[in-house]
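In what follows, a structure is listed as structure tokens, so that the remarks can point back to it.
As you look at this complex, bear in mind that one protein chain is not there, while each of the others sits in place.
By letter and in written order, the chains are A, B, C, D and E; residue numbering begins at 1 in each of them.
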Amino acid sequence: MNKIRGILIGRMQPPHKGHIEVIKRILEEVDEVIIGIGSAQQSHDLNDPFTAGERIMMLTHALVENNIDPSRYYIIPMEDINFNAIWVAYVKMMTPPFKKVYSGNPLVKQLFAEEEYEVYSPPLYNRKEYSGREIRKRMLKENNWENLVCPSTVKIINEIKGVERIKNLSQKEINEV
Amino acid sequence: MNKIRGILIGRMQPPHKGHIEVIKRILEEVDEVIIGIGSAQQSHDLNDPFTAGERIMMLTHALVENNIDPSRYYIIPMEDINFNAIWVAYVKMMTPPFKKVYSGNPLVKQLFAEEEYEVYSPPLYNRKEYSGREIRKRMLKENNWENLVCPSTVKIINEIKGVERIKNLSQKEINEV
Amino acid sequence: MNKIRGILIGRMQPPHKGHIEVIKRILEEVDEVIIGIGSAQQSHDLNDPFTAGERIMMLTHALVENNIDPSRYYIIPMEDINFNAIWVAYVKMMTPPFKKVYSGNPLVKQLFAEEEYEVYSPPLYNRKEYSGREIRKRMLKENNWENLVCPSTVKIINEIKGVERIKNLSQKEINEV
Amino acid sequence: MNKIRGILIGRMQPPHKGHIEVIKRILEEVDEVIIGIGSAQQSHDLNDPFTAGERIMMLTHALVENNIDPSRYYIIPMEDINFNAIWVAYVKMMTPPFKKVYSGNPLVKQLFAEEEYEVYSPPLYNRKEYSGREIRKRMLKENNWENLVCPSTVKIINEIKGVERIKNLSQKEINEV
Amino acid sequence: MNKIRGILIGRMQPPHKGHIEVIKRILEEVDEVIIGIGSAQQSHDLNDPFTAGERIMMLTHALVENNIDPSRYYIIPMEDINFNAIWVAYVKMMTPPFKKVYSGNPLVKQLFAEEEYEVYSPPLYNRKEYSGREIRKRMLKENNWENLVCPSTVKIINEIKGVERIKNLSQKEINEV
Partner (left out) sequence: MNKIRGILIGRMQPPHKGHIEVIKRILEEVDEVIIGIGSAQQSHDLNDPFTAGERIMMLTHALVENNIDPSRYYIIPMEDINFNAIWVAYVKMMTPPFKKVYSGNPLVKQLFAEEEYEVYSPPLYNRKEYSGREIRKRMLKENNWENLVCPSTVKIINEIKGVERIKNLSQKEINEV
């Protein structure tokens, strides 16, 4: 059990090939990786279209599809805690013990650094295309988004009518009632 | 009890003649209408000046004034639930059973559609003038707002010094303390 | 609008003939009565079997059935606020202004009395039989509960399979999983 | 993806051999099982000694140790939602879609049954010994608890000093300060 | 600023001579003491009759009355956080940095010990009489409680009609409405 664990936290709206790439790289540096699905309570919003359960399902299948050893990762949904100073304790409560934190977010980095964790930027990959924002934008514009995510993710998004959901949510409101 | 019920949800800041019009039209299509007072916890804000209690009182008197049969509607305050995927369950918990949802809001429409409700846009009326935003703007500028709401609503807003409240809230802050 | 209003707050699990009696008596003393459905967030529990929406529907129909003028009461669900010192402010926020408080609960009486409200015990009626606890007990034991509530309430409870719900909830758990 | 999924929810304080048994049996009936770690926010209490993260780690290793295919289960922590009528929606939000619910708890069974899920009692096993309550009691009394849980769970509980934690929590308070 | 600080947390319902005694003793061991008023959100309950504000006022005046140097203590109200594993982080967020924790409560001791704080039982004093529970019991029975608290506390409790509040709260409910 004295394993070296790292944690990667992201909203994963949706999980994409960049996440898979990053997880593979992190697994070269640690024994086990904890993958935190951030803003777990959010969904049905243009920036956060998918529920925690949908994102967990997408990520799980994408990792299997990429032959990543399932005994080496934990997928854990994490709700937003609006008290920054408490957030690290919340993450600790929800996860196995870890030492290394991988994040590009300055707040996350600062909070963990103050609690004496080792903080790293996530390994490099093609960030311009492999980005949740880019994928959601393409879904809305009916541009090709499918090649930015894993085939199993395409299937799930089609099954749950994810693109239709995003398009519906983008419609202008018929006045304020 | 096997009545057909519809639901209309709005913040009603304040209730106006457009709401009355819409409720009358909906009552041509259903046996009973549930009127949800949205963002019930909000008040004392330029966009949400009135408390839930004030809005319930205004709407109740306006409906009586318009001779709408009180046994055919329910007025129910609804707090915001910041978990979209849970919101439909919250609305169901707070209301008698209903089948039809009247809303112009794309999020509300999507959430109820995913749960298999029949979703309709609210019947048409003069949306440009009969709008909470327009009424609040006129209150602030001392333009004529009174003819956009029912006479009983004018009385209540005067009694609770509603226009003064909005003007006070619009003042610029004397620096940050 | 300068009406004298009183408030009666109860969990109404379920509303019964005693409530109707009390509301009639209060309406002899005030112009309008606010009926607060307490612990609105509770349901599916042996002490709180019915949702707020179910209780609102039962009470509304019972009041209509008893020919109580619908323009003289407000039915408003109220969630528990676990900060006693804030509760009066929450009730005020959710209701039209009122002066008189009718309650047999010492905490409610004390909280409103400290805020300078007039506090009264609810008018007398046959409390032994007309009691939510008694009705729920009889439902569980298949004793005659129907004559303690209004006919429309019996219908609604049957339609929502309320007695079956209570019986199911009373079953012993098959061990802790 | 058109997999048949079942859900099993338990506090798993701690996960024990009975859980493994039940999960194996459920996997004979469904393609994938969702394992919900209930009361995820609770810890450091005599009835709920372990954090969500500790329980996830224990369960994950126990399942690996028992050679259960990791691509066939999801482990998802679930916080208590104190609004029963909303709880099913919360569970849905946090999980992949499922049809079958395995639970011995009457409230859980009733809530899911009302939402048209198929509800089953968990398959049989030796419930008297394989029980969280029994294991916690033995830990406190220094009786043999180790053979009721998987070897990997014993290791983890020792590493986090779990038995010491329970004993410390059981001490009598030195008066009220 | 490199001061040694200790923390003492108690509900202080109400603050009494035992608290003053303990605080004096702790101030022999540290430079500054942080006094946390626990369960700050609770009030108007037989076990928690006084608001946070009332308790802060009582304690402040009692400390002044006992000539304890006001530059050596902090009085900080602390709400209950129902997630034990997060509670230490909450306390840290609300207070200046401290090293020593004084508590007789096994949960508090365990939580801080797991986070590597130095944990001590509070110094001895006459616990049987100097106890919040004992004082509240005497208030209810009109026995002599006044000599267990500081004179300034007696004055404040009389001014806020504290004994009357407790007696009112202890009355039996007139049936369930």
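Keep this in mind: a residue touches a chain if its C-beta (ideal position, glycine included) is under 8 Å from a C-beta of that chain, and two chains touch if they have at least 3 such contacts.
These numbers were taken from a predicted model, which means no experiment stands behind them.
Peer 1: Report, in label order, the displayed chains that the undisplayed chain touches.
Peer 2: A, B, C, E
Peer 1: Out of A:His19, A:Arg55 or A:Arg165, which touches the unshown chain?
Peer 2: A:His19
Peer 1: Which one, C:Lys92, C:Arg127 or C:Lys167, makes contact with the chain that was left out?
Peer 2: C:Lys92
Peer 1: Residue by residue, what part of subunit E touches the chain that was omitted?
Peer 2: Listed in rising order, the touching residues are 1, 40-41, 43, 51-54, 56-57, 60-61, 64, 70-71, 74-77, 79, 92-97, 152, 155-156, 159.
Peer 1: Go through subunit A and note every residue touching the omitted chain.
Peer 2: Spelled out for subunit A, the touching residues are 8-12, 19, 22, 82-85, 103-107, 109-111, 113-114, 121-122, 127, 131-133.
Peer 1: On subunit C, what residues meet the omitted chain?
Peer 2: 83, 85-86, 88-90, 92-93
What we mean here is this: only the chains that are shown with their structure count from here on.
Peer 1: Quick one: which chains contact subunit A and subunit E both?
Peer 2: Chains touching both subunit A and subunit E: D.
Peer 1: In this assembly, which chains make contact with subunit A and also with subunit B?
Peer 2: Output, common partners of subunit A and subunit B: D.
Peer 1: Can you check which chain pair, A-D or B-D, has more C-beta pairs in contact?
Peer 2: Contact tally favours A-D.
Peer 1: Please compute the angle of the rotation superposing subunit C on subunit D (C-alpha atoms), rounded to a multiple of 5 degrees.
Peer 2: 120
Peer 1: Do subunit D and subunit E face each other with the same patch, meaning over half of the contact numbers show up on both, or with different patches?
Peer 2: Shared-number fraction below one half, so different.
Peer 1: For subunit B and subunit E, let me know how many angstrom lie between their CA-based centres, rounded off.
Peer 2: Their C-alpha centroids are separated by 46 Å.
Peer 1: Just curious, how far off is subunit C from subunit B if you go by their C-alpha centres, in Å?
Peer 2: Computed value for the inter-centroid distance: 25 Å.
Peer 1: Name the residues of subunit B that each touch 2 or more other chains.
Peer 2: Residue numbers touching two or more other chains: 83, 85, 92-93.
Peer 1: When you draw the chains as points and link the ones that touch, which shape shows up: line, ring, star, complete, or other?
Peer 2: other
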